[in-house]
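Mind having a look at this structure? Questions to follow.
Every protein chain except one is present and positioned as in the full complex.
Right, chain A next:
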Amino acid sequence: MKPKVQDTRLPIYSVSKPSVWKRLRKQASPQLFVIVGLIVLFIFQYLPMFGILMAFKDYSITDGISGIFTSHWVGFKYFIQFFHDYQFKTIVTNTLAISFLKLIFTFPIPIILALMLNEVRISVVKRIVQTTSYFPHFISWVVVAGLASVFLSTDTGLFNDFLMKLGIIHHPIDFLSDPHHFWGLAVGTAMWKETGWWTIIFLAAVSGIDPTLYEAAQIDGAGRLKRIWHITLPAIRGTIVVVLILAIGSLLGGGLVGSNFEQSFLLGNSVNSGRSEILQTYAFQMGLAQGRYSYATAIDLLQSVISVILIFGSNWIAKKTTKTGLF
C-alpha cells in the first residue's frame, strides 16, 4: 500500500493573477473608449460589409437592415443579369480602357518628374516647382472638373485658344462633350492633379542615394544621363515596384490617381456617357437612382473581386521577377 501523500501545495486561487473581472475593472475607461469605437466601426464599416450579401439575395429597401440576412437567396442571378445587360460591353470596355490608359500614362510621369527635380541644382527652383506641382492634390475633384470646363470649353477655353494660335488645330476641339475625347480628358486631368503628389514619394527615395556614387561615376566618365540610368533608377527600383503593385491593385479605381469614379461622375454627361460610364458609376446609378440595390451591389462586388485578384496577381509576378513584393 502506498502511503497517502499529503498535498502541500497552496490553494490555487492565491497564486493566480487577479481575476479577469478585477483587471477589467481597473482598465474600465480605456476599455470603454475602445468599445465606443467598435460600435461606430460596426455601424459604418461592418454592417455595410454584411450588406454585400445583398448581391446574392432579392433585397428590397423595405426589408430594413435585418432584411439583408432574411431576404431570399438567389445565387448568382444578378451577376448573370449584368452579363446580359445591353450596356455590359460598353461599361466593361470603358472601365478597362480608362484604367489601363491611366496606369500607362500616370505611373511613369511622377518618376520622370522626380528624376528631373533631382537634377536641379538651384534649390529655390526645385522647391517652387515641387510646391506648386502637388497643390492640385489637395483641391476637390469638383474644382478640377470646373477648371476643365473653364479651360477646355470650345468658345472661351484658353486651351483651344492656345492650340489654335499655335496653328496645331483650326477648329476648337470639344473635349468636354465629344465622347471620343473622354478617355484623354480623364487621363489628362488625373495626371495634372496627382503627378506632383506621387513625385514626393519617388523624390524621397531618390534623396536616400549616397552622393559618393555619383562622384565616383563622374570620375569614371559617366555623363548625366548615364548616371541617371545606372545609379538613380536602380536605386529607387524597390520603391517603383511597391508603388506599381499598389497602382495595379487599385487599377479599376483609377490606380494611383484613384479617380475613375469622380471623373466619370463630374466630367461625364449625357452626351459622352458612351465612353464615360464605368462599373462604379453604373452601380451607383442602378442603386441610388433606380433602387435596384441587389443588382448594384453585385456590380460593385464584381469590381472588388477583380481588384483583389489583381493585387495578389501583381504581387506574385513582382516577387517572381524582381524579388520585391508588398507581402
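Heads up, the rule we're going with is that a residue touches a chain if its C-beta (ideal position, glycine included) is under 8 Å from a C-beta of that chain, and two chains touch if they have at least 3 such contacts; residues count from 1.
Keep this in mind: contacts and distances are computed from a predicted model.
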| item | value |
| --- | --- |
| From "ABC-2 type transport system ATP-binding protein", "5-oxoprolinase subunit PxpB", "Cytochrome ubiquinol oxidase subunit I" or "Sugar ABC transporter permease", the hidden chain's UniProt protein name | "Sugar ABC transporter permease" |
| Among A:74, A:97, A:147 or A:209, the residue in touch with the chain that has been omitted | A:147 |
| Absent chain, residues of chain A that touch it | 20, 23-24, 27, 29-34, 36-38, 40-41, 43-52, 54, 59, 61, 64-65, 68, 113, 116-117, 119-120, 125, 128-129, 131-136, 138-143, 145-147, 149-151, 153-156, 158, 161, 174, 176-177, 192, 196-197, 200-201, 204-205, 208, 218, 223-225, 239, 242, 265-267, 269-271, 280, 283-284, 287-288, 293, 296-297, 300-301, 304 |
